[in-house]
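Shown here: the complex without one of its protein chains, the others still in place.
This part shows subunit A:
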Amino acid sequence: MAEEATLQVSASETIGTLLARNASHYGSSIALREKERGIWKESTWAEYVEEILACAAGLEKLGVEPGKAVLVLGDNRARLYAGMLAVSLLGAYAMPAYPGATLEELQHFLGEVEIVAAIAEDQEQVDKILEVRTAGASGIAHVIYDETRGLGFYEDDGLMSWDHLIDIGRHDLNEDPHRRESILNRTKPDDPAIFMHSSGTTGKPKGIVLSQKNVLAAARNGHAAGAFEENEDVLAYLPMAWVGDFAITVAAALLWRFTVNVPERQETVVRDMREIAPTFYLAAPRSWDQMLTTIQVGMENSTPLKKWLYRFFMDRAVAAETRKLNGESGGALEPLGRLLGEAIVFGPIKDQFGMSRLKNAFTGGEAIGEDTFVFYRALGIKLRQLYGQTENSAINAIQSPGEVRLHTVGKPVPGVELKIADDGEILIRSDSVFKGYFNKPEATAEALEGGWLRTGDAGYVEENGQLVVLGRVSEVMYTAGGERYVPNYIENRLKFSPYIKDAAVLGAGLDELTAMVCVDFEAVGHWAEVNGVPYTSYADLSQRAEVATLLHGAFKRVNNALTEPLRLQRFVSLPKEFDPDDGEITRTRKLRRKVVEERYADVVAALYDGSKEVHVSAQVTYETGEVGKVERSLPIREV
């Protein structure tokens, strides 16, 4: 049991004590790099902790205290991370929100807990907070902003630049020499680290408070399972309101002293990734797919010689990797091909995308397509699957480097107990599991049973201990004929096609299955350019007969893998993409089934009443908040 003990978070460890440890023992190593005008500005742990302390002291002066919350709004910025840590040092709730959050979403957050201050990235976010304030949330007394541009003439009450806050805090720290220690030692392991939200596929997002013990336990468990090592270089590009970002770039970074690299802007992430070449990289399957599409489109546009070389090595590597995944052994020439391929094709491609130093690469959040998975393995990136959710601080199970299979998500990490309920639901018990939904006793009682977290996922454990996740328990549906199916499973299979970005499978309580799909504008657009298919807009492109043929192929492939009664019969290609601003998907791009089925009720009806065409007027919310309509007649296609 000695080993077990080391895996537990030591009882007194908190964010404060870890910050103190890093500042005193590793004060001169680099904690943060933030790109500003092309230059990666570095801060050591000593400087970073000093800034966090100043921020905490400043916030305390502004009235931030336990039980109150601070809204953190914006893209990844070093100062927003420092702000979140400062809030948790004070024992208050740091509540990150997606930078694209709408007014209603923010108002929903305000209804949960008293928000006394907000830390915003720039003018855009400040405007949003001021708007919420005028709409009645006068409780947000202070708004602190990072980027000062455009805010010079704002005269609203309580508006303050980050530098000003730090000045206040620093002055306060210098007056009392014991102030630093008292702030660092104030919180206990059970005090909150972060206030997250569930993705809200079925309703309003629920508040999830993870304690410092939770997130640090997850970081420790992940390390014990080999997810990351000490001193990793990571890129902070995931949305700050997603638990994966907090678990890696804050909790694990703190415990294992990562260097966190904050890109200049969302648009420069790809370039910044190349400049940094992170050693650890976690991305959703969607991002891996996107990168794969970019690589393939790039190779498609290349010269015949290079294309031939690429095909030659890639085909062999993919075949070798598939053999390995199926447990077969390769030929004698395989290592040679690997070596040459690495020098001529794989190495340069990995270099172009900043993956050449990548040791720990993960995909998580959803199922990943076989083609994508095998491609990256063939490229020499040891891509592994990770399974987790917000309620459990993001880390439940990961694959270990040696035992990667496509359909499993690996073994539960050390420190996480896992069992399968009688109805097939996966149950989890660990230090990293939260205490319950914020102010929602009923939901909490539903999710937590005697210390076991009901994950809501159906799955089973294979004989060798590998966990297999099938899909959401709540999503298991039945056709009129009583056939059981998981729409999400079929949708994911559809989305493995590079041409399909989103899909909604219909058929609950109906005779047969049909689908609505949104084409991928980049991939289909490029395909159209190459094949001489003219189009003017997304709406136009999505309805082209040629594109329908393309989608046909994808549907055929999916149908081949499905049993007869579950085959998809008809589909409609929608004239607009699903968008979180329109509420059709969540910010993490999960389908809001109810919303979609309501909004496209006409289409759903038409798919089953035998009509050949359906008139649609879809709602579009523009970035300015205005609402427009897309009107169009959509043909219904038979598979």
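Note that a contact is a pair of C-beta atoms (placed from the backbone, for glycine too) under 8 Å apart; a residue touches a chain by one contact, two chains touch by 3 or more; residues count from 1.
By definition in this document, contacts and distances are computed from a predicted model.
> Look at the options "Amino acid/amide ABC transporter membrane protein 2 (HAAT family)", "Protein-arginine kinase", "Nitrate reductase" or "NAD-dependent epimerase/dehydratase family protein" and return the one that UniProt uses as the protein name of the missing chain.
The missing chain's protein name, per its UniProt entry, is "Amino acid/amide ABC transporter membrane protein 2 (HAAT family)".
> In the full complex, which of A:H25, A:K306 or A:K594 touches the chain missing from this view?
Spelled out, the listed residue whose C-beta touches the missing chain is A:K306.
> Give the residue, chosen from A:H25, A:K41, A:K419 or A:K594, that touches the chain omitted from the document.
With A:H25, A:K41, A:K419 or A:K594 as choices, the missing chain is touched by A:K41.
> Based on the whole complex, identify which of A:I276, A:V416 or A:L448 touches the chain you can't see.
Result: among the candidates, A:I276 touches the missing chain.
> Using the touch definition from the top, which of A:A46, A:I344 or A:A548 touches the missing chain?
Of the candidates A:A46, A:I344 or A:A548, A:I344 is in touch with the missing chain.
> Which of A:R357, A:R454 or A:R567 touches the chain that is not shown?
Hidden-chain contact among the options goes to A:R357.
> Going by the touch rule given at the top, which residues of subunit A touch the chain that is not shown?
33, 38-42, 270, 274-277, 294, 298-299, 301-303, 306, 309-310, 343-345, 347-357
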